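Input: a single structure, listed below in structure tokens.
Of the protein chains in this complex, one is absent; all others appear in place.
By letter and in written order, the chains are A, B, C and D; residue numbering begins at 1 in each of them.
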Amino acid sequence: MAKKVLMGNHAVSYGARLSRVEVIAAYPITPQTQVVEELAEMCAWGDLNAKFIKVESEHSAMAACIGASATGARAFTATSSQGLLLMHEMLHWAAGARLPIVMANINRALAPPWSIWSEQTDSLAQRDTGWLQFYCESNQEVLDTTIQAFKISERVLLPAMIILDAFFLSHTYEPVEVPAQEAVDEFLPPYKPPLKLDVDDPHAFGALVGPDGYYEFRYNIQKAFEEAQRAIIEVGEEFGERFGRAYGLVEPFYVDDAEVVLVTSSTITSTARAVIKERRARGERVGLLKIRVFRPFPFEAVREMLLGVPKVAVIDRNLSLGHHGIFHAELKSALYGQRNAPAVFGFVAGLGGRDVTPRTIHQILDIVGSQEEPDRDVYWIGLKAKAEEGQPAGNGRKQRQRVKA
Amino acid sequence: MTTAIRPESLPPMAITWDSTRVNKTGSWRYLRPVYRDKTPPCHAGCPTTNEIERVLYWVALGDLDRAWEILTAENPFPAITGRVCHHPCESRCNRGRFDEAVGIREVERFLGDWALRAGKRVEPLVPKKSNKRVAVVGGGPAGLACAYHLARLGHAATVFEANPEPGGVLRYGIPNYRLPKSVLKAELHKLKDLDVEIRTNARVGQDVSWDELQRQYDAIFVATGVWKSLPLRVPGEDLKGVLSGLQFLKALHQGQGQPLSEELGERVVVVGGGNTAMDVARTALRLGKRVVIAYRRTRAEMPAIPEEIEEALAEGAELIERVSPTKILGEDGRVVGIELQKMRLGEPDESGRRRPVPIEGSEFVLEADTVITAIGEAPDFAGLPEELHDEWVVPVDEWGRVLRQKVFAGGDVIDQPHTVVDALASGKRAAIAIDLFLKGKLDRKEADEIRRRIELPQGGLSMRRYVEDPGALLLDNTRIVEYEQLNPAYFQKIARTPPQERPPEARVRDFSEVKPGFDWDEALREAERCLHCGVCNGCDNCFVFCPDLAVTRNAGADGRGYPYAINYDYCKGCGICVQECPRAVLELVREGSGEGG
Amino acid sequence: MSAIVVPKLEEAELLTGAQAVAHAMRQIEPDVVPVYPITPQTPIIEEFSQMVADGLCDSEIINVESEHSAMSAAVGASVAGARVMTATASQGLALMIEILYIAASMRCPIVIPIGNRALSGPINIHCDHSDAYLARDSGAVQIFAENAQEAYDYTLMAVRLAEHRKVLLPVLVNLDGFTLTHSAEVVQLLPDELVKEFVGYYRPLHPLLNVQRPTTQGPFDMPDFYYEHKRQQADATLEALGVFLEVQREYEGATGRGYRGYFEVYGLEDARFALVALGSTAGTAKAVVDELRDRGQKVGLLKPWLFRPFPHEALREALKEVEAVAVLDRALSFGSWGPLYEEVASALYPSDNRPRLHNFTYGLGGRDVTPEQIERALTLIQDPKLPRTMHYLGVRA
Amino acid sequence: MTVTNSNGNADSATATITRAVPRVKTLKELAAQEEREKRFQGGHSLCAGCSIPVMVRSVLNTIDIPVVVVNATGCLEVATTRYPTTAWNVPWLHVAFENAAAAASGVEVAFRVLKRKGRTAQELGFELPGEVRVVVFGGDGGTYDIGLQALSGALERGHRFTYICYDNEAYMNTGNQRSGATPPLAHTTTTPVGRESLGKLQQRKDLTEIAVAHHVPYVAQASISHWQDLVRKVEAALRADGPSFLNVLAPCQRGWGYEPCLTVEIARLAVETRFWPLYEVVEGEYRLNALPKKPKPVSEWLKTQKRFAHLLKPENRHLLDELQLQVDREWEKLLRRCEGRVLEV
Partner (left out) sequence: MLEIRIHGRGGQGAVIASKVLAGAFFREGKWVQAFPAFGVERRGAPVTAFVRVDEEPILVRCQIYEPDQLLVLDPTLIEAVDVTQGLKPGGLVLINSERPPEAFSLGDYRIATVDAGAIALKHGLGTREQPIVNTAILGAYARASGLVSLDAVLEEIAESVPLGAEANRAAAREAYERVRLPAPAPAAKNA
């Protein structure tokens, strides 16, 4: 094992290389590009024995991965934002075909207006497609999760998405422990597809299925997701045993006796940890629950952690327009109907890369601390107009009042 | 952009219309492009510092008035130099490295002739007369040029000419078929326009004394020229039928053509390779003689203007190369032949030409009725004070001044090439020096400063820079544009426009002009070939290729200043404009170096 | 007949849902219609093309080479200043989804009928709602129609909703593939002039074609403005809630057809147990409700017309008295609850009296939706001990 | 000097020889030019030495008819429209990367149909212009690759619009990844040169020929270096009655690896080495627009750019020769198509 200072994107590349990916089909898009550039470089220097296909669009990138994976190769791609949306149609296909493709998605805001900065809506909008989703907090987690993702995917035959924040992770350099290849090889054996495109044993992939059979295919995918929960936990534990860093579905931080728990994902978690530590040092009973795996959504784990906590505040760097932040909505449906369910506050913050600083987190904790129940469905934090801060984007139980300043 | 914004203050969707011009991208710049005209080599190489690039620019645009004004500021007689100049400009022309040099002389002649036909008048460059009087001794090109420029600078000039007519070598040396007397006469009319007094048949030391000049004039310019032929120094030189070239030509011009012709006999051998030799040879041809030119080196080394040699040969002269006379043979006191010795070319001498070395025993005889020598001339200092001159020349300083007195000299009597244009240049130099002298500035430091401002790298002094604000002329007189600095991508190969020419068999029958000169189309076409090295001609490249739209058209400029300006608020300093400037007007300087304003 | 609009048989026609929508399009007479064929949407555009070919309607159809381009051309034409419609389904919507987000953000009031169909893979051409749900974060307004009549009426209303100055968003009018698109029903159309008067002219706010005042549309946005722009869009999406009701009122005023509210409620007034279901299933559900009520069970149905923006407040109000709710989702969000369920749970979460909530998946890929399945759901939720896991109706597991 | 050179010629010496007295631009003409000059403005954040704005202004300044610009995602879009500012003083639309031609179809049809329907200012809320040209700008990534389908569809449908591809031979906005336009053996970040790799191993796509295959009225290949030729082609393209396509070579100093001042020089060398022939296809008829009298070897062009540095190593000589053969072969093919028709500006 060696420690290196790596950027988040390169942590993905190293993870893919250690996983001995065989086919990489990708299309450039900021801020993803370095992931595949580094992989292309590794191929050019013979450090990675893989075929790199620079396709002509993200739609084709996923289609090529589908082809490669169906042929039995370990397939990998990476994209972001508009690229992810363009390949959307194929995402359904990959999951429907039960192909364990692994993809890194760098969270970037959707257009227009055009932005290249961080926001989670792109990947969260794919939550129905049948892909496993891992949201990473650090470059170490990015690298480790990439390796685990292959193992999990190939076990449950579902594609997996490793998700990292644009720039706050993708372009940030920090120390990362890079496992030795032999250790990874022991952890992750070569992919043995149960079924593949094989001239000696022909099967048709992607045939038309009528109303008589389609439902069951979908049902099986849903069941595979249930299996995936177990797989993620087991693989995360095994990884911990081998490499000293264990992973699970969620990660609590000072949750035990907390009166207020922040629910976060990705890099906001990291900044929030600093704030929680600071407040804990002041004696405040605040904690944090990081959601690492969004699909399958860790209902049980979340309930275990949050039932009995008086107040929970979800921070969403995303938005389902006409609805809520997506973690927020998901969390509410997870806690719905449960005894001792907490009051859930939903915060939207940091869209389009607006910086989420410790001050932003303090503001959130202050708002949650000052009221028993949320007085609106969604709180917007960090809008530039001061008078607007914390005002609801309509849809509140009380009619939204526009403050004139 | 850091001010507070409110969602409701934004347009209802991400639409914008505010200009990016609020972004001053000039702050990205490391290097700064600046416009800085330079001197083209033709201009620098012209002894009279003709602003050739500007003259051709305006000719190409059809504005002949403007072209002529610029030209006559430096050169009084374009119709003359346009015919007889040895055009050092053309040999330096950068276009010569690209395809063929621009036919500058022919365009100059076109412009000169046009002005004569149009009856153009020159005016003084300064509004007021000075009440100073200057004596000009010698009415050849140097003297006339000096008088011309003095007059334009407001001084009264009197020319003392020993011969019956002014013009010197222009009149008595150069044959009519090269420079028609009518053209000479018309050009000299400019002096009348400028109230220059010309006293003919006034030989100093004979018709007027040096002391008188010293007493009566505020300054004296001596330009008496070289009228003594150099002897061959071989046996038989005193035979009848041995003539000097100058003698021959002068006699002809003085109307003694017919008797002379009879004296010459049939076969004429001309010894020499300079312009005089060619003039002699071609004149003899026109008198119906068989002509042989004998020269010690090869044609390539002949000092005569190449066209002259070419035309002489075309007209039937025979050239014998690498021979030197050893003896002139005579019978009854009269030439019957010339013995020539063959030469081979040895090591180069100080002039850079290979030295002829005699080949022993190679002598041979050429039959001849007349031998005309044209191997060089020497001045005749008769009538001038001893202290003014040494054996060969009148020594002068860099201003053309003699012995720090009020005496100045120019033309062939000083140590400079014996060419018409150098003579004109020395006259101009003296006129400027005399102007400074008369204003009491010549011995002061100021004179050096002025010189720095008006002197071009090859030593010529610019009258335009002398009388006008040099800043307005833009031209940087310290730097010459070399071919390597140009971007030839924008130039297309276009053949030089050949001047029309009368056929040799027709032209040897008379003394009429060999070439009729350019017509309008030809002149414009040739002027358009000028590359305008170092001088902005508004080609638009910088404007079109600026990625930052930082180059603006300066449409209000009135012929001064550049047609473009750079808006440094936006210029990112990429240097494309510099690279793509075909003529090296633009250059890059380091940002913050203080250069280029 | 339990529909809101009961056609007068003598003035009605027998039309498929696709035909009804095509007639709505003909009457709206959109300026530009970029389209690409896909089952089960194709009959809409075939019918419409014939009407244009017959000179019944002055619209310009662009036969593009993909749904992605259909939506792109739609955005171009809409931004330019034209009234635009298109139509699609399933993979077509999935392929154009990137541009649907863009249409919403660029505030393009494009009306898009969708013939709902299951997504691949495996490939399937029959009805479910996975295609509609995939657009749930896009910012487009989404309406679900129960029958051909509703599809017709809401297509007309969608134009006014989309083009309202406070809204300016694309509107998807969902009608179930085959079940509605290809089934002939009795539909009563409105007179052409009435429709024309109702929809009026489209007056674009910032038309690209206004060369007198050039605008730059679709610019690049740094973090210093993007967040505010998104907030603005979120506000517009929510404005659609109010405008939806406004348009319904005006439609009623103009036509006498009384669509009122975000939902059709059926037997819900005194219900202890409620179904929430979208689209044509509601019809079957109504029959089941009738039957169970006949048997004395206090059951009811809530059929949302408006799925996006989701009317959280109104839903809380509508379901505040019920004990248990069965939310029927005709699609899966793998690894989680069904999308409709999540909406309902999320909306009801803050309410003081939370009903028991259960999620039922049904009818994927055109699996037949029978009264028995619906009855089963309504029966199951009456058991307070029913586990809170996903229930699958009609699966052969 | 009040006078600029006749019809904008770079060098008076290159002016047509038939011209007796050079034409001098009138002040009025200059003023009109200035008006058009404002269509694209400075202060944008494209790199120093970028070729794209050079092309854009040449295009926009060519005709007086109002234009609507549709822009595919790329450097040009990102660097000219950072909210709240814009370098564009003409209507400008950006929808996405892969669909500029489709979006342009929409704009073009919208204009045509609104015009046909006689929509008044009262109905529309604004005055429809009498005439409009839709011009699309897209890079090679957005044109050769991801946008090809939309372009093909729009060309085939016959919309009256002009698509201009600024071809810098790779994805430069994301930092130099290979595209269908990348020449063989070029180094890019996704075809890096390494122990196991010599750069891009495939041919470049001949997009201009693909456009020709759509049987549209006007297709041309141009270079920013030959701007008079470019301007003439833009004019022809914009006046074509139907779709027109221009493929314009636009070097990128960062991706190609050269000093920014050499942008035009390198574009010119591409033409002079016949790597990038200038030609046009008018109603199916080919014409050559630059016939280099003394064509330079393609290595003259390659050696100016770092992306080809590995080809100059002696051991790679054979690759260079192979490239030269290809260039020669393509040139011969083009000459045959032109059948001796040459039209040089």
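Definition applied: a residue touches a chain if its C-beta (ideal position, glycine included) is under 8 Å from a C-beta of that chain, and two chains touch if they have at least 3 such contacts.
Just so we're clear, the structure is a prediction, and the values are computed from it rather than from any experiment.
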Chains in view touching the one left out: A, B, D
Option touching the unshown chain, where A:Tyr27, A:Phe52, A:Phe168 or A:Phe345 are the choices: A:Phe168
For chain A, residues in touch with the removed chain: 3, 5, 7, 31, 116-117, 165, 167-169, 171-175, 267-268, 270-271, 273-274, 277, 355-358
Absent-chain interface as seen on chain D, which is shown: 45-50, 78-79, 82, 253-254, 259-260
Residue ranges of chain B at the interface with the undisplayed chain: 25, 27-31, 572-573, 575, 588, 591-592
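Going forward, only the chains that are shown with their structure count from here on.
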Per-chain CA centroid nearest to the all-protein CA mean: D
Interchain centroid distance [CA atoms averaged], chain C/chain D, Å: 44
Separation of mean Cα positions, chain C and chain B [Å, integer]: 90
Distance between the centres, which are taken as Cα means, of chain B and chain A, whole angstrom: 83
Multi-chain contact sites of chain A, meaning residues that touch two or more partners: 82, 86, 111-114, 383-385, 388
Where chain D touches two or more other chains at once, by residue number: 77-78, 81-84, 86, 89, 94, 96, 98
Residues of chain D touching chain B in the complex: 1-5, 8-15, 17, 20-22, 24, 27, 30-31, 33-34, 37, 40-54, 57-58, 80-87, 89, 224-225, 227, 253, 259-265, 268
Interfacial residue positions of chain B with respect to chain C in the complex: 1-2, 5-8, 10-17
Contact set on chain C toward chain B in their complex: 105-107, 168, 205-206, 213-219, 221, 224-225, 228-229, 231-233, 235-236
